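Heads up, one of the protein chains got dropped from this complex, but the rest are sitting where they should.
This part shows chain A:
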Amino acid sequence: MAKQYDVLFRLLLLGDSGVGKTCLLCRFTDNEFHPSHISTIGVDFKMKTLEIDGIKVRIQIWDTAGQERYQTITKQYYRRAQGIFLVYDITSERSFQHIMKWASDVDEYAPDNIQRILIGNKSDEEEKRQVATGQGNKLAKDYGMDFFETSASTNYNITESFTRLAEQVLAANKKDLDLLRASVTDELNLAALEEEEGITDGAAASQKGCWC
């Protein structure tokens, strides 16, 4: 069976309602943009496979509803994520202020080695901007995160930001990955190993090629 991917991990999109989480994801996975997208209820799921440094990385991306009432549900997804996008809307000061709250939730509920990245979305709406690029930069620096301004509408920095977070997750788990590779003979790859053992993606996720 052809090798579909080497490693698999889970990313999570967090941020206030209406900042454009679903639109970022649709642009990334399907290269589509719908200005009036239906609101997300609970958690939605998409996936995509990227190639980073010759490694085929399959990422599952969980897109969450931003409204506070859903957080009992959405927090259940934090602990199984390896990477988190904290998304605000550059035209909404409020959504930017709330990044601190989202970040502290991540500290509380996500694993210790979680990788985070800050996203200021809707960068095409310059005339409505309420959050300066410098503010985003500073906040990201304070939290030790990378920062991208993006636009799902114009497809600006979308692939870049998803790839960056994926790279960070890969790097953060490189030791595990190397160990895993060392334990496998040259001919075998991780995905093939999983298939041979009859382990599913999901089961493999918790045992082999990913860090959950």
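Convention: a residue touches a chain if its C-beta (ideal position, glycine included) is under 8 Å from a C-beta of that chain, and two chains touch if they have at least 3 such contacts; residues count from 1.
Just so we're on the same page, contacts and distances are computed from a predicted model.
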Identity of the absent chain, which is to be given by its UniProt protein name, from "Cytoplasmic tRNA 2-thiolation protein 2 isoform X1", "Rab-GAP TBC domain-containing protein", "Ubiquinol-cytochrome c reductase iron-sulfur subunit" or "54S ribosomal protein L17, mitochondrial": "Rab-GAP TBC domain-containing protein"
Candidates A:12, A:26, A:65 or A:106 - the one touching the absent chain: A:65
Per the touch definition above, residue among A:44, A:93, A:146 or A:176 touching the missing chain: A:44
Contacting the left-out chain in the complete assembly, out of A:34, A:79 or A:138: A:34
Interface with the undisplayed chain - residues on chain A: 17-18, 34, 36-47, 60, 65, 67, 69-70, 72-73, 76, 200-203, 205-206
